[in-house]
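All protein chains of the complex are present and in place, except for one that has been dropped.
And then chain A:
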Amino acid sequence: MQFELDVNGERHALDLDPRTSLLDALRDHLGLTGSKKGCDHGQCGACTVIVEGRRINSCLTLACMHEGDEITTVEGLGAPDDLSPLQRAFVEHDGYQCGYCTPGQICSATAMLGEIEKGWPSNVTEDLETQVEASIEEISERMSGNLCRCSCYPGIVDAIRQVAKEEARA
């Protein structure tokens, strides 16, 4: 079937099998291989992209359902010579090793910081009346949908905290 996708500010015309997941459309048909397939089951988070401002598992949704949606992938967050603050912080804190879950971690963290800023509570939020802080525990809880078998969680948390602090100052 024919449809269009708006990815990282560009419109793409596609003619794909309706069974094609958003993840496979990005990876196999648009050349955007930054989003990774780790399980194809919504269990690992490697495929996380930002759709209409919210982080989602792109393996769990069909591409053709997203005509007109604004989709951002890791490639849209920054380029090797123009990294986003989170991408830079992941390099500095070694918040990755093999790099496979990393684009998902970074897309997830990008949206997650917005969720904290909007005051969305999480499972570990003690007080629902005050502004939630980007604490270690809040970040860890909110990033627990993104698995990392190299187990870079300490570096991931350090990287996100640094950016959260920078943004709070700004």
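Definition applied: a residue touches a chain if its C-beta (ideal position, glycine included) is under 8 Å from a C-beta of that chain, and two chains touch if they have at least 3 such contacts; residues count from 1.
Simple rule for what comes next: contacts and distances are computed from a predicted model.
Of the candidate names "Transport permease protein", "Acyl carrier protein", "Xanthine dehydrogenase family protein molybdopterin-binding subunit" or "Phosphoribosylformylglycinamidine synthase subunit PurQ", which one corresponds to the UniProt protein name of the undepicted chain?
Protein name of the absent chain (UniProt record): "Xanthine dehydrogenase family protein molybdopterin-binding subunit".
Among A:53, A:99 or A:119, which residue is in touch with the absent chain?
Of the listed residues, the one touching the omitted chain is A:99.
What residues on chain A make contact with the chain left out of this view?
For chain A, the residues touching the absent chain are 17, 19-20, 24, 27-28, 31-41, 43-44, 46, 73-75, 77-81, 83, 87-88, 90-92, 94, 96-103, 106, 124, 136-137, 139-141, 143-158.
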